[in-house]
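One structure coming up, written as structure tokens, with questions to follow.
Apart from one protein chain that is not included, each protein chain of the complex appears where it belongs.
When the chains are written out, they are named A, B and C in that same order, and each has its own residue count from 1.
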Amino acid sequence: MSLDKHAMAELIANDIPRGAYVNLGIGQPTLVADHLPADSGVVLHTENGMLNMGPAATGDQIDPDLMNAGKIPVTELPGSSYFHHADSFAMMRGGHLDVCVLGAFQVSAAGDLANWHTGEPEAIPAVGGAMDLAIGAKSVFVMMTLFAKDGSAKLVEKCSYPLTGVGCVDRVYTDHATFLITPDGVVVRETFGISFDELAARVPVKLLAPAR
Amino acid sequence: MSLDKHAMAELIANDIPRGAYVNLGIGQPTLVADHLPADSGVVLHTENGMLNMGPAATGDQIDPDLMNAGKIPVTELPGSSYFHHADSFAMMRGGHLDVCVLGAFQVSAAGDLANWHTGEPEAIPAVGGAMDLAIGAKSVFVMMTLFAKDGSAKLVEKCSYPLTGVGCVDRVYTDHATFLITPDGVVVRETFGISFDELAARVPVKLLAPAR
Amino acid sequence: MSATICDSAAEAVAGIEDGSTILVGGFGMAGMPVELVDALIEQGAKDLTVVSNNAGNGDTGLAALLAKGRVRKMVCSFPRQSDSWVFDGLYRAGKIELDLVPQGNLAERMRAAGAGIGAFFCPTGAGTSLAEGKEVREIDGRTYVLEYPIRGDVALIGAHVSDRMGNLVYRKTARNFGPVMATAAKLVIAQVSEVVDTGRLDPEAIVTPSIYVDRVVAV
Partner (left out) sequence: MSATICDSAAEAVAGIEDGSTILVGGFGMAGMPVELVDALIEQGAKDLTVVSNNAGNGDTGLAALLAKGRVRKMVCSFPRQSDSWVFDGLYRAGKIELDLVPQGNLAERMRAAGAGIGAFFCPTGAGTSLAEGKEVREIDGRTYVLEYPIRGDVALIGAHVSDRMGNLVYRKTARNFGPVMATAAKLVIAQVSEVVDTGRLDPEAIVTPSIYVDRVVAV
């Protein structure tokens, strides 16, 4: 059976090394936080200047000066720290984060990422920290549905949407399969409710079978 | 009568605008601090990471974690702040200091400064923050004796010692005269115990008489 | 010079000239200098370039400044938000120019302005449409884009507490762009919750030293 977004988030959460420093992108990737084991020691970074961010704030916890990059009120955990935007993005750009989890419109076989702009002429472009996140972390994980609403695969030979970063994606977690972007090509790590052959038929990218 | 170093320091202290942010170089320039009026509001910067540095520490005040750029124990004043070296030199390089007072081996008519290296082959080179200070402050004042021990002028057409900075000096305070480095040339602001003509004869640089 | 403690936001924004480039702090509403922006609207300066992470929310603050037609150009990373209808309308009508800058480049380019760096090679955005036309260089096998400083004539920032000299501390994620913008503009104006006597702030915890701050107003 294919995975729902919570199952995908759980899968990613279990793949994050204990004690890792992690940035979770806006949208579905924030769900990963809910599935981290209580003793994971994972430290969450938010690019608006904080390490060791806690869960979303509720009720009296809500503080207008304490929000995540999606502008959602959050909490702080013991050991948290605050820093300004140049320091925060230096931390990202300098390769200090272990893992970053991002949503995507498309990922190419070479690990190019498109997640900031649909390229439609009437769309108002907005990039935020997407390009900085894409090139910064030691490992960049993408979390997305494998197929767009029109049925086309979002894992492609070459992105048709404007790029966010070139060759930056390491892994792609989708509802139907997990893919590893390697120097040798795209390796299918595991499939969910779909056979490798069926997957290979529906995804317009040469797929390599999982290593045994 | 020519000025001694204390009189030179007093002259400079009186020329520093009220409330200015100032860095005083190692050596004679540190004397300027002793002559600032008590209500001057001048804030001293030390490049090893502090603003609003107080006078030298004595007795029980001495704290090995609190020193100036000359590694002399100092004190802190109310309103002082600490920052790391990259931030401290960003402050200098970014042009945020109003005045910097430096010693010199030579200053050229174009405002080139030589104060870090005698160029002797056996000398061990050491630059410290000299080059950063030379190019950073809004106004760079030099404090030096006008003549070297061999009688040669240290205000020269072209520096023979290795340069610290190009075209960076605004004023030169010496025991015999104060010079302004201007786009039109070197203007003698005032002389001490020497006539303009005598000065012009001893200094190998075209000197302009003070504006009346 | 030590900061001037102003009696009102109007006094704090006095003298801002038409055609200025204004850096406006804040990420969403956290750290947004709302009262200073309101005072700037009253003050009347126009033909402005505004540098800020977002392009205004709802109908107040920056959005209100835009709605008055005072802003010629927005330099920002994320203009499109659920409540950015004022900007959206102006943009679609061709009434405002947009210079879209990745968020980290926005911060680092202002930092460069404040730190006296002439330009820097940055990996962010290499190979994307936002780097088109920019100088590119490969260094140690990685592609970098040459980015230039972003300088402001004025910075309007929101901090938490100032002392009477203008030393500033911030609060939680409201720190965001304030400390960087304070280094990058000729005239830096901070609104704070409270002004305390000099010496009351911990010297180890001051984030923006007074050297960067020209005017302070408690709101």
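To be clear about the criterion, a contact is a pair of C-beta atoms (placed from the backbone, for glycine too) under 8 Å apart; a residue touches a chain by one contact, two chains touch by 3 or more.
This one's a predicted model, so the numbers in the text were calculated from it and none came from an experiment.
Chemist: Which displayed chains make contact with the chain that has been left out?
Modeler: Even though it is not drawn, that chain still touches A, B, C.
Chemist: Can you say which of A:G19, A:P55 or A:P204 touches the chain missing from this structure?
Modeler: A:G19
Chemist: Which of A:E76, A:D112 or A:D175 sits in contact with the chain that's absent?
Modeler: Touching the chain that is not displayed is residue A:E76.
Chemist: If you put the missing chain back, which residues of subunit A would it touch?
Modeler: With respect to the unshown chain, the touching residues of subunit A are 17-21, 41, 43, 45, 51-52, 76, 78-83, 90-98, 136.
Chemist: Since one chain isn't shown, list which residues of subunit B touch it in the complete complex.
Modeler: Within subunit B, the residues touching the omitted chain are 46-50, 63-68, 71, 76, 82-86, 88-90, 92-93, 112, 117, 122-132, 135, 162-166.
Chemist: What does the interface between subunit C and the hidden chain look like in terms of residue numbers?
Modeler: Interface with the chain not displayed, on the subunit C side: 108, 112, 115-123, 137, 139-140, 142, 144, 148, 169-172, 202-205, 207.
Quick note on the criterion: only the chains that are shown with their structure count from here on.
Chemist: Touching subunit A and subunit B alike: which chains?
Modeler: Shared contacts of subunit A and subunit B: C.
Chemist: Just by CA atoms, which chain is the most central one?
Modeler: Chain nearest the overall C-alpha centroid, as shown: C.
Chemist: Comparing the two chain pairs, does A-C have more C-beta contacts than B-C, or is it the other way round?
Modeler: By the number of C-beta pairs in contact, the winner is A-C.
Chemist: Could you tell me the distance, in whole angstrom, between the mean C-alpha positions of subunit A and subunit B?
Modeler: Each chain reduced to its C-alpha mean, subunit A and subunit B end up 54 Å apart.
Chemist: Please compute the C-alpha centroid of subunit B, do the same for subunit C, then give the distance between them in whole Å.
Modeler: Each chain's C-alpha centroid was found; their separation is 34 Å.
Chemist: Just the number, please: Cα centre separation of subunit A and subunit C in whole Å.
Modeler: 29
Chemist: Can you tell me which residues of subunit A touch two or more of the remaining chains?
Modeler: As it turns out, subunit A has no residue touching two or more other chains.
Chemist: Two or more other chains touching the same residue: where does that happen in subunit C?
Modeler: 111
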